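A single structure is presented below for examination.
All protein chains but one are shown at their positions in the complex.
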Amino acid sequence: MSASTKESISNQRHHKGVYDALVIGGGLVGSAIAFGLRQEVDHVAVLDEGDVAFRASRGNFGLVWVQSKGMGMPAYGHWTVSSQRLWSVLAEKLEAITGLEVGLEQKGGLHAVLTEHEYESRVQFMNKLIEQPGMIQYQWKMLDRKELLDMVPGIGPEVLGASWTEIDGVANPLKMLRALHTAFDVQSVDYLPEHPVADIHFKNNIFEMGTPHGIVRAKKIVIASGLGNQLLGNQIGLSIPVRPQRGQIIVLERTKRMLQLPFATLRQMDEGTWLIGDSQEEAAYADDVVGLPILATLANRAVRTIPKLRDVRVVRSWSALRVMSKDGFPIYEESPQFPGAFVATCHSGVTLAAAHALRLAPMVVEGKLSEEMAPFSTRRFNVQATT
Amino acid sequence: MFKRLPESEAQLNAHPVALKVNGMEVFCREGDSVAAALFAAGLLDCRDTPVKGVPRGPFCMMGVCFDCLVEINGMPNQQGCMVLAKPGMNIERQLGAREVQT
Partner (left out) sequence: MSQVSNCEVAIIGAGPAGMAAALALTEYGLDVVVFDENPAAGGQIYRGITSSPLRDRPQILGKDYWAGEPLVKKFQACDAQKIHEAIVWAVSQQTSDFAPSHFEIGYSVNAEARLLHARHVLVATGAHERPFPIRGWTLPGVITGGAAQTLLKSNAIVPSDRIVLAGCGPLLYLIAWQYLNSGVKIDMLLDTTPKGRVLSLWPYLLDFVRSPYFLKGLNLVREVNSKVNVVKHVSELAANGVDALESITFKTGNQERTVEADHLLLHQGVMPNINLAQALGITLNWNDVIKCWEPVADIWGNTNVERVHIAGDAAGIAGAWAAESRGRLAATDIAFQLGKLTEQQRDTVAVKLRHDYVAVTRGREFFDRLFQPPVQFRRPTGDTVVCRCEEITASQVRETVKIGCTGPNQMKSFLRCGMGPCQGRFCAVTVTELIADERNVPEQDVGHYRLRFPTKPLTLGELAALPQTEDSIKAVVRLKKPV
């Protein structure tokens, strides 16, 4: 085997010409959008980095979550619910194309509270959220301890209750990624790893992405490269203020299935392992360091929620960088300077996957974002675009 | 099967450690790990895997392969090769994924 003839897989392309649409970024956001694009047009490509990159997707908890979303931006509440409603459609489509299921469970979701103060805060918050003018209405309930105990036997004595809604759910984010990438293979989407984009030019109505393997061309592009969106956004005249926010999760060994309903910060996966989250630290780019005190706090809270987990073993911890916009809400925008170039960023890649694939992608194909997307543009930050 | 060399047998006879293995009484030597005791007692496998339910037994005997998982005194997923056999220990086969203890 000669290392000099580097005929690596990353160079193999089905389509050699100009793509109809191209996504920069192969994580949950980019992959979902690319999948959606492929259902509308023929030649789609995804440009991705290599194996070791700031991959927020690998730290994802997998919630398909509605409750709590949209305080300060009701449009986000709407967008989230629209995705939640379409999620089973996305899952079915993926299964039909790839034969892979993605662990979708939409049986409801809980947000536990462990003190009186937490209980009251939660009630106030959810009421205020739903009461916002223009906010989408859905049923939610504050369960007291007794009601919660009926739903989740084994809840700890400190748990005073939980906010509950029937429309929350979970999926398996890694299965999602795998299914999306398998769909690329089946449907001839050119997924090109090791193709980081250095620059973007616009020539003769075509976008040209400069990569180490040469220029890749497309009629429309979506920049969905997470923390990389800032630099790439500049290339298309958009200022995308995103910053890294570290989240750490703990993974417990497989047990027989015990927890059927997910908590926002504690869930059991379809294959039996447990995930415990979630922390939020402004930790710059240190995604490879795990702090012991944070693990202790995460563990402590989980043990208080379900005490029986005390002797279940931690098999690994994970740290990943969320892609946080200035106000925490997604950014979807078409470049005014370069129509046909879009940016998409959020930190709820699983929840919004269906909206990304089945609502955002068609908008991109059509060449413009619908009116309902206006609140998500960066104009809300009043930033000046730089060329 | 595994067998003890005379020295090991002699030490066992001098100071036997009584264990229960899957309900049966088994004797081992002071200083034997649980995994070694199981091998010497004639068991080649000690668990069924959680993914496919296939039988596995100790493989590396030094704590890095995690194939020697057994239930010891009601605690599941213990590495047999890292635990010294103690008198009265109750050792059971690890059947797939563990339960969360009630």
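For clarity, chains are labelled A and B in written order, and residue numbers in each chain start from 1.
Assume contacts are C-beta pairs under 8 Å (C-beta built on N, C-alpha and C of every residue); 3 or more make two chains touch, one makes a residue touch a chain.
Not measured: the values here are computed from a predicted model.
Taking the complete complex into account, the chain left out of view touches A, B. Among A:Leu149, A:Val315 or A:Val365, only A:Val315 touches the chain left out of the display. Annotation: of A:Gly108, A:Gly210, A:Gly237 or A:Gly328, A:Gly328 touches the absent chain (contact as defined above).
Although one chain is not shown, part of chain A still touches it, namely residues 1, 3, 5-10, 48, 50-52, 55, 57-58, 68-73, 76, 111, 117-118, 121, 125, 174, 177-178, 181-182, 184-185, 191-194, 250-253, 271, 276, 278-281, 288-303, 309-319, 327-329.
On the side of chain B, touch with the chain left out of the figure occurs at residues 1-5, 7-8, 10-11, 29, 31-33, 36, 39-40, 44-45, 49, 51-52, 54-67, 81-82, 84.
The rule we apply is simple: only the chains that are shown with their structure count from here on.
In this assembly, the C-alpha centroid of chain A lies 44 Å from the C-alpha centroid of chain B. By the touch rule above, chain B contacts chain A in their complex via residues 50, 75, 77, 96-102. Residues of chain A touching chain B in their complex: 154, 253-256, 258, 272, 308-309, 311-313.
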